[in-house]
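Removed: one protein chain of the complex. Kept in place: all other protein chains.
Chain nomenclature is as follows: A, B and C, assigned in order of appearance, with residue numbering initiated at 1 for each chain independently.
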Amino acid sequence: MTRVLIANRGEIAVRVIAACRRLGLSPVLAVSAADRDSLGARLADRALCIGPAPATASYLRPELLVEAALAAEAAVLHPGYGFCSEQPALAEMCAEHGIAFAGPRPETLREFGDKGSARAAAVRAGVPVAAGGEFTDVDQAHEIARGAGFPVLVKAVHGGGGRGIHLARDEDELARVVPVAASEAQAGFGNPALYVEQFFPRARHVEVQVFGDGEGGVVVLGERDCSVQRRHQKLLEECPAPGLSPATRELLRGSAERLAADVGYRGAGTVEFLVDTEAGTDPATVVFLEVNARIQVEHPVTEEAYGVDLVAAQLRLALGEPHGLPEKPPEPQGHVLECRINAEDPWQDFRPSPGRIGVAEFPRGPGIRVDTHVTADHLFPPHYDSLLAKLIVRAHDRTAAIEAMRGALRATQVTGVATTAQLHEHLLAHPDFQAGSVTTRWLDATWPPQQHRGGEGDTA
Amino acid sequence: MTRVLIANRGEIAVRVIAACRRLGLSPVLAVSAADRDSLGARLADRALCIGPAPATASYLRPELLVEAALAAEAAVLHPGYGFCSEQPALAEMCAEHGIAFAGPRPETLREFGDKGSARAAAVRAGVPVAAGGEFTDVDQAHEIARGAGFPVLVKAVHGGGGRGIHLARDEDELARVVPVAASEAQAGFGNPALYVEQFFPRARHVEVQVFGDGEGGVVVLGERDCSVQRRHQKLLEECPAPGLSPATRELLRGSAERLAADVGYRGAGTVEFLVDTEAGTDPATVVFLEVNARIQVEHPVTEEAYGVDLVAAQLRLALGEPHGLPEKPPEPQGHVLECRINAEDPWQDFRPSPGRIGVAEFPRGPGIRVDTHVTADHLFPPHYDSLLAKLIVRAHDRTAAIEAMRGALRATQVTGVATTAQLHEHLLAHPDFQAGSVTTRWLDATWPPQQHRGGEGDTA
Amino acid sequence: MTPPPADQPPSWNELLDLVARLDSSPYADVELDLPGLHLRMSTAPGTAEGDSPAPAPAVPAQPPTPPPAEEAQPAEAGSTTAGAQLVDVTAPLLGTFYRRPSPDADPFVEIGSEVTADTSVGIVEVMKMMTPVPAGVAGRVVEIRAQDGEVVEHEQVLVRIAPEGGL
Partner (left out) sequence: MTPPPADQPPSWNELLDLVARLDSSPYADVELDLPGLHLRMSTAPGTAEGDSPAPAPAVPAQPPTPPPAEEAQPAEAGSTTAGAQLVDVTAPLLGTFYRRPSPDADPFVEIGSEVTADTSVGIVEVMKMMTPVPAGVAGRVVEIRAQDGEVVEHEQVLVRIAPEGGL
């Protein structure tokens, strides 16, 4: 039986196990000492304890993950998301040891792991990027910023993710920010190189799911809207993105497809964009943000909208088989929402709330999917991220999906830890959200509700 | 909070509770003494024990169910399927006591509960029925049979369901069968009236899901193929029905819609047809079988194909609200399968296998839904039907759905009782099934597999 | 006597902080004594002294599911309550319990009434259908648990009887 080493934990470990079961593969899970008794460890055919609880001594060490894959005699290593999933070192080490890495090639990971080279790749593929560019001194920064128009963002060329990004609303702020950003970039990424680009204060976060066969063939599986964010952390996602014009959709999809085809992208990936809701043009203004070269937390909304299994497709491709996705997926009917239930207290500034779970009841019924690793009596460890469960709901239109999700939240009962469930009930009931197309800064202005601001705490 | 009395048990009780949660209604469950500790009793807001375990002393007594609804101060009674769900007496008693019955009007139940009046209603609505007719003596039976063409079926005019149906392949057999059928009809239904109609030995069972607003408005939600049957018991259903021509689909849907509109049908219902696969005409030969005036076991395949909640729609309509289903649902993309996992031993002539469940692990992942009332350590009682769980899988096409269902069956683990899971694995792997459009007699010729016939028992 | 602030044990949050720090430290054993605080941690089992067992997190015990009644219960299905030695007379089905044959009549039984197995202790009404509930055992009524006009569930205790001659 072909074995798969799962180099991750939590709900995504359970998710990859489900994909293994679908394909008749044998899942082996790498666990830290804190996850020995996790649901994933119970569901897998075998669990290998690779190190102690802290991720820096376990899940963040590529050599331990590859060692575990060798010990398991695994043909494939699935990295999940986060941890080492986008580390070129892990992909390379897999290649050296004859293990198929269920993700892009190391050079792809390297190219998209660096903001500068990712932006360059986007430009090469004819993908729209924000006005701006690299600079070497403050004067040049000002020149570019004036060209792009304030406000602007200053970013590290060699940075990744949301780290080390500075906002400058005017020339004075830019002058103050540049030296700080440069020294941060030097400290964080070993290189002080910076670039400046236009900032869109009222934009939506829309991303395109792509799946490449590694030889230039790319399947595009529509867009997700992930604009409901708290400090750049996504909380609620949907597919399709509501209210985009056909021309805007085509611009997003075409851009993502060209970029993925250009680099011979292999496996599942996401091309993230900002869509400017201010301009009023058709297509809307679209700018490239970055590529997430892995399966994403929010992949289920695309799966349920299109009726596909992206993780199984990753595993098939890694095994040298056709990925099995439809070549030209038809437009999804209906609408899918995902709410991330985190073990955080939304009334206490989203303070993490690990601990012993008491009751864990999740909703059931038509169109409902729950991805979770949490069961009654589970000890939710404090070492890792706070994602406790993902509620995914599909219905025939967006209004029905919102209603169904509200019901699903009512049917969710988790005791022992605080969760973000109540936050989601608030968001789904909000007229702005129901109208569609909120921007990435909407949540920060919406939560906590006005009447609860000023430290009233959890009394509602 | 508006309360709903659920007058049923097993997985459908759990399903109705989920619909209540979706709508913010308070579910109260009527239970027999055997179901006090059932999952439904735990999930409901309240459980009322109406009587002892045997259904004849509990679930089959309309007066106890209505008494429970009154005790619960319920606004709605949901009858589920089976038991009293199509009993005009229950619907009438509800009406007398001001309780909304989540089902058709009593007169509709009465009309479709009798083969003769159901066939007459179909004819009135221009729905194709099998050649044949009522007869009063044997000579007339022969005359009609010669007109319809042998083989023929002899049925009780006032019968319902699959009971009391006799096959006659020629005139001799007809002569032998008629007196037997007449006395059975007299004994079973209090009336010896019979009719004879053409028999289709190689036909598919295809049914149309309708939902009426009670005022002549009807939503049609496509077809289900339920041809995989063992002695008229459905085992595996799918939506859409594979391989039908657009003209055949239109004939089926149009017929169902006319019939439902004609009687001002209220709520969820199914119009069952036989589709003759022999004729080779387009549209294919279609004949009316009967109307199931309730939610059906296999309703989830339609729900997942169309992204709707039929049970929530029933409850909404019963409460006097719009049912909330799309008026003109678009054609479903993708394909949905349902496998009924029964507590029966498929290697021992489907002998029921009640008992204490040990492990109960069900699949999870994209497109997977599991409707069940069974959990680890559940005592599966011997008093009721043997449905243990329904695995429902949706994927982007039929081939992917079959593959996904095979994976889902592999991921299903139930110990302590025998189940039909292995039967389904066999069916899904069979070239006939994979090619689509098997007939209603296929399963009886296919199972048990040749090499296992002759009492080898469960050794495979 | 209030000790000076410097002598106060650390706050709970400070303690959590300390534990979090120690977690990722290389120390195998830690022992800490402060006024009002004693902390000892070790990665080696069995090295901490003491005699009280570790406080295991409480796992709610699953109540065993009672076996289902295989047959229709006779209406008088009585059960003995351990210790009290009384027989419960329970409702044969869900319905409204009446203690009298008609609103003006006397109750079937009162506390202290002597009954035989056939004596009705009440009736359960379901949709105008009356089901008498016999005592099922000879003895004396010692308790009436269901109110006149109350909706009772199947197997709910209606009255309790001290059987003739005890049990």
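Simple rule for what comes next: contacts are C-beta pairs under 8 Å (C-beta built on N, C-alpha and C of every residue); 3 or more make two chains touch, one makes a residue touch a chain.
What you see is a predicted model, and the numbers here were worked out from it, not measured in a lab.
Q: Pick out which of A:Arg258, A:Arg356, A:Arg410 or A:His430 touches the chain that's been left out of the picture.
A: Spelled out, the listed residue whose C-beta touches the missing chain is A:Arg356.
Q: Pick from A:Ala53, A:Val287, A:Ile392 or A:Leu443: which residue touches the chain that isn't shown?
A: Missing-chain contact among the listed residues: A:Ala53.
Q: Just the residue numbers, please: which parts of chain A touch the chain that's not shown?
A: Touching the missing chain: residues 30, 32-34, 48-53, 56-58, 61, 63-64, 66-68, 70-71, 93, 354-356, 379-383, 416.
The rule is simple: only the chains that are shown with their structure count from here on.
Q: How far is the middle of chain B from the middle of chain C, if each middle is the mean of its Cα atoms, in Å?
A: Chain centroid spacing, chain B to chain C, equals 40 Å.
Q: Report the inter-centroid distance (CA atoms only) between chain A and chain B in whole Å.
A: 42
Q: Which residues does chain A have that touch at least 2 chains other than itself?
A: none
Q: Quick check on chain C: which residues sit in contact with 2+ other chains?
A: none
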